[in-house]
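See below for the structure under consideration.
Left out: one protein chain. Kept in place: all the others.
Chains here go by letter, A and B, matching the order in which they are written, and residues are numbered from 1 within each.
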Amino acid sequence: MQEITLTVNGRAVTATVDERTLLLEYVRDVAGYTGTHNGCLEARCGCCAVEVDGDVVKSCNVLALQCDGASVTTVEGLSPQRVKPVQHITTQSLAGVYAPLDALQADADTLHPLQQAFHRRHALQCGFCTPGMLMVLKDFLEDNPEPTRDEVRGAIAGNLCRCTGYQHIVDAAMDAAEQMRQDTVRAAAAGDA
Amino acid sequence: MTDILPREARHGVRRDKLVGTSVPRKEDLALLTGTARYIDDIKLPGMLYAKILRSTTAHARLLGVDTSAALGMPGVHAALCGADLLGKVKPWGDLMQDLLVGDHFPFAVDKILYEGQEVAAVVADTKYEALDALEEIRVSTEDLPVLVDPEAAIRPDAPLIQEGINYEFGEGNIFDRYRVRVGDIEAAEAGADVVVRQRFTSNRQAGAALDPHGCVASYDSFTGVLTLYSSTQSIFMVRDVLADTLQIPRNRVRVIIPEVGAGFGSKAQMFAHEVIASVLSMQLGRPVHLVLSRAEIFRAGTARNGQVRHAELMLTRDGVITGYRDYVVHNCGAMSLWGNQVVHIGTNVGILPYPIPNIHVDADIVHTNTAPGGPLRGFGIPQTLWAKEQLVDMAAEQLGLDPLVVRARNVVNPETFPYRTPMGQVIDSTSVYDCLHKAAEAIEWERLRADRPAHEGVGLAVSMKYTSCRHPSFDTDLSAVRLRLETDGTVTIFSSDVSHGQSHATFLAQIVGDILGVGFDKVNLAQPDSVTSPFGLGTFASRAAAVLGTACRQAAERLREKVVTIAAHVLEANPEDLEASNDRIHIKGLPDTGLYLENLAAYAAYRTHQLPPGFEPTLEAVATYDTPTEREAPDGTGNLSVTYSTAAHAAHVRVDPDTGRVTVVDYAMAHDTGVVINPLVVEGQHQGGFLMGIGMALGEDYVYDDEGHLLTASFKDYQAPYATELPELTKLYEIPAPSVTIPGGHKGAGESGTGPVPAAIGNAVYHATGVRFTELPITPDRMLLALREKERRGMGSFRYPDDMPEFSGPRTAEEWPEPTGADEGDLLL
Partner (left out) sequence: MKPFTFLAPRGLDEAVAMLGEHGPDARVIAGGQSLLLAMKERLARPSALVSVAGVAGLRDWTYSESGQLDIGAATTYAELAEAALRGWHAEIAAVAGNLADRPVRTMGTLGGALCQADPRFDMPALAVGVGAEVDTVSADGVRTRSADELFRPEGGTVLGPGEILTRVRYPAADAYRAVAFEKFRYRQFDAALVSVVCAVRPDGSLRLAVGAVRPRPVLVSATDPAGIADEVLPAAEATTRLRAYQRELIAVLARRAIDRVNDDARS
């Protein structure tokens, strides 16, 4: 057992863990962020993608110990104002939050452009692969603000989705890229002012 | 691409109708922010973790299982094997009710039937401790000869797989048979101008839903109630069989679902792990978490049944199809709950869209030492289409006709509806003729048929697909909805049909919103829970929109009648003068008048003396819709589905002559889904259906070695397509022919995108290369070796694998085997 500290979504989380603990298990079981999913445990489906110090990794294939001292962002960190980690699941919390996103338009700014575009474009069905898709695409779009559709497909070359046929995911990524470019321009203009 | 709804409509501001608009989904917020809870996310106080030890051999005598060393490992609370449960839990073998065939048990007891079968289980404080303890279990076996090939399993000298069961309709490894007798096939054959015959085989495919199969069982030893959280498509299939297996009353088993991360048919039954977790929880009085690994799901989940089809199509010289004969060897794996029905429905419905007058099908439904066979998106229809739709092209070539023309000449296109086909389907509406031409036109069929670029080709396939199904194994096709107008004017929907990607919360709210006039954002779907939800079959067979939607529509109409009755009483108005919209019941045409639903609900709950005399003070309404479908007749005929959707697909492929890679460069899908509730959702269903189809066509397969080891039990080896392997899918067309049987006019969307894909691609590959694939999937290695062999032998057209030198199966129809089993006289016809 070893004691490590990871900053998960801005919160320092210290724990003494079995050396075998994967980063996936650390964010889910120790930090309590269950939005990061275990779909295969063999680095093939991408459902477990998170950012470590700003770069995306598959958390099922990284030891928590390899990330001691690092800063980790999970899907919950994409919209940090909204989400608190849940330690104990009740039957009530299983029901999901069946509220249309747009009913919450007042604070939609807290949602990442990718989350908004996925919603608008129906880029998710069962939603299990979605957190991984979001994290990989976020990392990709930050490095490649003007991608082609083929480049978007290449970015998620290791993320499986069995529901959508990927078409709407690519649509959403292109939408989000546009939104992120506009946001950058706006932020720059605000900076100039 | 479907237009996105204008912003004001997405805000909960009501437009005229919600049905028919692409309302963004209610489900998304939880899924996008990582707050949705899937099975693996459930953590209960005191919860333990179980893991299953599975067989590493495919066929063996199980001589002994010793769990004593495992019990001594750190953190271990209990261990189980088959001998521990013998006589304590009941074997099961059917889906819900009639346990006719007890071929399922939580663990192998005296014999191992396939690699991955459950042998023992351990429960411990942590997952790692459970896995460590599994390594200490000693298993003693004696290997038996392994049967992987379904044709080998039929041979009289084949070793018997299921030794302890006497089947009603089969013998040896043939555990069931299926027959269709329509018209006079001999006469059709004698009168045909052309008969095309070909043996086709199809692959096994996994649902591979990314959310693993799993459950958490929590037994309350004080009340005696077992709560099972499970990632399943049907809470009552699980509850009823689980209660029966454990021999406890059904009201003491509560099945609840968390978010279910897809299923595609692979989660439409109770599995051994659900029994194992339940038994462990009952023994220990603590919650037990048991979620399967990806390899376990590949090996022991259900997979699409593989088939060998000896198919014949008879036509007149002008291309009219007069007969279809087939002998099917249907591989169900070592055991199967649904597997035999796949060939029934897949054949009955797969014959469509052609009203063929003479049909003669025999199927031998067999066991092999492979993973259990079962339902998967399309339920046998893709397998039938793979054979039949390629035969159509082969016939067209022999007749010198355009495959489009042959199809157009044969698709069901009656002058009046409803029309009953010779197979018994009642077609209540269809646009299949138009869909066919739309798809062809969209990929420039005529131009590319006449003048195709080198190594490119086009192909068509057309299908009609069930919208619901009265399965032979249970005589029911129902869904139910209970609606409750809450005391603040919001509405709660209760249903047991599990949404696992189909957007129930959204489309049911669209239906309720239109009928009750309640705002979209005020309608909530409660999670399926067997204690509180009305009884329903579950989500499969593309039935959600049409069957569940109809139940929901009827419940909403009943609820509207109640609130209108109250409103008429309070307003002293005639009920006929009132309508529902804008969150109120108001005088027609005056949406700003009347009474809010909130007030009406309050009368029924808290001010009951305001109610009309004799009005029962309730604002709940329940409706059950059982479709007017028929049971399958002994001759295989019958109208098994309430209505039929259409998919006409056209593929344009390029085949790399150097590597054999088949690339779909253009693809058009023209569908009839009747009245579409949410266009963007339906578009997503079709695109997802295509994904499964192209996976089946070009890569996904269960590859076994001769010892029955599955070589594709990981996403590394199993060729599930990624975004990089899919074409752009922009050519989607809906040509709605609303169902007249379903009150809302809806038809099933979920599976119609899958069926035609392998055949459309197969036909396009033939056009591009002259190589007719009779085996799936069309992998680059098979394609290239076929091209090289074809070139070496200088053949104009070539069949893969039939014309390969190493092919050992029958090359011509003269060599085909006869269906096994009895003479016609012995049939229960």
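We take it that a contact is a pair of C-beta atoms (placed from the backbone, for glycine too) under 8 Å apart; a residue touches a chain by one contact, two chains touch by 3 or more.
Quick caveat, the model's predicted, so the values are computed rather than measured.
Participant: Specify the residue from the set B:Asn413, B:Gln610 or B:Gln719 that touches the hidden chain.
Facilitator: Hidden-chain contact among the options goes to B:Gln719.
Participant: Tell me where the left-out chain touches chain A, residue by residue.
Facilitator: 2, 18-20, 22, 41-44, 46, 49, 52, 55-58, 61-63, 65-66, 68, 136, 139-140, 154-159
Participant: So which bits of chain B touch the chain we can't see?
Facilitator: These residues of chain B touch the chain that is not shown: 128, 132, 135, 658-660, 699, 716, 719, 721-722, 724-725, 779-782, 784-785, 788.
Definition applied: only the chains that are shown with their structure count from here on.
Participant: Quick one: chain A and chain B, Cα centre-to-centre, how many Å?
Facilitator: 30
Participant: So in the complex, the part of chain B that touches chain A is made up of which residues?
Facilitator: 1, 4, 7, 10-12, 22-38, 40-45, 126, 128, 207-212, 229, 256-262, 264, 293-294, 500-503, 505, 520-521, 524-527, 529, 680-681, 683-684, 687-692, 714-716, 720, 722-724, 726, 728-730
Participant: Which chain A residues qualify as touching chain B in the complex?
Facilitator: Where chain A meets chain B, its residues are 18, 20, 28, 33-42, 44-45, 47, 74-76, 78-79, 82-83, 86-89, 91, 93-105, 111, 115, 118-122, 124-131, 134, 149, 152-154, 156-171.
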